[in-house]
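Left out: one protein chain. Kept in place: all the others.
Letters A and B mark the chains in the order given here, with residues in each chain numbered from 1 onward.
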Amino acid sequence: MLTDITIGQFFPGGSFLHRMDARVKVILLFLFIVAIFIFDTPGGYAAMCAMTLGLGIASGVPLGMLARSIKPLWWILAFTFLIHLCSVPGEVIARAWIFEMTREGMVRGFFLCLRLVLLILLSSLLTFTTSPLALTDAIEALLRPLRSVGVPAHELAMMMTIALRFVPTLIEETDKIMKAQQSRGVDFESGNFIKRVMGMVPILVPLFISAFRRADELAMAMEARCYRGGEGRTQMKVLRVTHIDYTAIAATVIFFVVLTVLKVMGI
Amino acid sequence: MSFIEINDLSHVYHRGQADEIAALSHVSLKIDDGEFVAVLGANGSGKSTLAKHLNAILLPTGGSVVVDGMDTRDMAHLWDIRQEVGMVFQNPDNQIIAAVVEDDVAFGPENLGVPSDEIRKRVDDSLALVGMSDFARFAPHLLSGGQKQRIAIAGALAMHTRCLVLDEPTAMLDPVGRAEVLNAVRELHENEKITVIYITHFMEEAAAASRVVVMERGEVVVDDEPHGVFPCVEEMKKRGLDVPLASEVAWRLRKQGVKLPDNIISDDELVAAICR
Partner (left out) sequence: MSIELKNVTYTYMRGTAFERTALKDITLTLKENSLTAIAGHTGSGKSTLVQHLNGLLHPTSGVVTVDGTDIAGKSKEAVDARRKVGMVFQYPEHQLFEETVEKDVAFGPKNMGLSSDEVTRRVKNALGFVNIDYDNYKDRSPFQMSGGQMRRVAIAGVLAMEPKYLVLDEPTAGLDPRGRDELIAGIMRFHREHNMTIILVSHSMDDIALMADRVVFMHDGRVLLDAPPTEAFFAKDAIKEAGLNQPRTVTLLNKLKEHGLDVDVASFKVDDTVKRIMSAIKRRKSC
């Protein structure tokens, strides 16, 4: 179960998506997400799906891996679909108990799920093709203008870097502690709610103790390597907008123009 | 003047509180440029506390530590000291900061404000020195313990450190990982003239050093070359420490009347003495 989490995983590679400036990627992703909600015609969806699939293939990330990023959210999708199916008024196509399922509901539910899927897939493409460091650098760079109003851009970025780095380590650790306590007879699978919550104590206490010890040691290791905040710090990988990014921006603009035309034409 | 001068160093944790502990008392040591010093001692003997004084992670509560002419209490030199003295800790997982190997190695020089092109060069060179160039774009959690520790060493080298302080770097590794780390350190010592201070419980690692410092209850009790330290089997055992097997066997054979030299520390020396 724990091993299903794919958020924050990076697939090193050399595709044009990998080589794009992370800042440009973040901004374009943002524009795409807005577009998903604006261009809500069937033609628009078809174009967005085709584009997402195309990007997925171009990224070189295994498509199965991309598909797996939807897995943790399948029940949200199923729930959304069912709610729409049963609550949108219209032509009734089936009945079950007190629920009436409508054709309109099915269509609307389907498109809403499609939006969510596209959103997840595009965001995953960003994290799959961007090294965590580049991503945090990008966020730091994009937040920098907000520093004057008190947003600690560097600190936020550093926190993200460390969080991403320790996700796999802490997942592994949790798994180990769970197994150790299972060996001491803890049962996570049966019992009522209270009993299950109490069953988490033997996991959470060691996990917190270990996380604090790690934090302490990490802080020491960072100090030993001359870390003293963002002032005067340089970066090995300087984010640079290159011709790949200009091409991507131009392509995106053209794509949005096409989407607008489709929408105006009502396709 | 030696590279590191420790003068009458004391360190008390939680001073004035109920759980006050004197971790170091009146330690004096001089370590020259280019030395390879092994530090031995039971858990709680003050080894790690000593190590953390060498790059001003801890500051003395008594006495002083001077690195390359700079007193560690002088805040003006703090970053110069940490740049010159790099540290590698026991747990490989808790000292890697970035999620990609080369980004992690770059962390030190980035903090020092080194220009981007220069960092790239230093990262590539440092990874090459520890034999990890092929793993530059790997995620650290996919590496073995020995590889992670070599990444940590590269991280220090990229700061152009002159001295490596390694605090039980192999305690959590398997035999292959231990050999990887020890070989990397030896090569850096021999080829790059890096000063090495190496804390360990493993005798085969301590025997690689040119000098052995033994600590007990916060004090330095022995400071000699390996041939002077390990043949004192009884004393070492009393301190809860190990000696190389050859030293112990030689000592026991001598007790039973076999004529053997009293400075044996390696298998080869023992073999040579018995099979003359």
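Just so we're on the same page, contacts are C-beta pairs under 8 Å (C-beta built on N, C-alpha and C of every residue); 3 or more make two chains touch, one makes a residue touch a chain.
Computed from a predicted model, the values in this text were never measured in an experiment.
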Touching residue (missing chain; options B:P60, B:G86 or B:G177): B:G177
Candidate in contact with the missing chain, chosen from B:I97, B:L241 or B:I265: B:L241
Where the missing chain touches subunit B, by residue: 42-44, 90, 144-145, 171-177, 201, 240-242, 245-246, 248-249, 252-253, 256, 258, 267-268, 270-271, 274-275
State which residues belonging to subunit A touch the missing partner chain. 3, 62, 64-65, 68, 176-177, 179-187, 201-202, 205-206, 209-210
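Please note the rule applied: only the chains that are shown with their structure count from here on.
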Counting only Cα atoms for the centres, state how far subunit A is from subunit B in Å. 42
Spell out the part of subunit B that touches subunit A in their complex, as residue ranges. 52, 55, 57, 79, 82-83, 86-87, 89, 91, 93-100, 102-103, 106-116, 119-120, 123, 137, 139-141, 152, 155-156, 159
Which residues of subunit A touch subunit B once you look at their complex with the stated criterion? 10, 12, 131-133, 161-162, 164-165, 168-169, 172, 213-214, 217-218, 220-228, 232-238
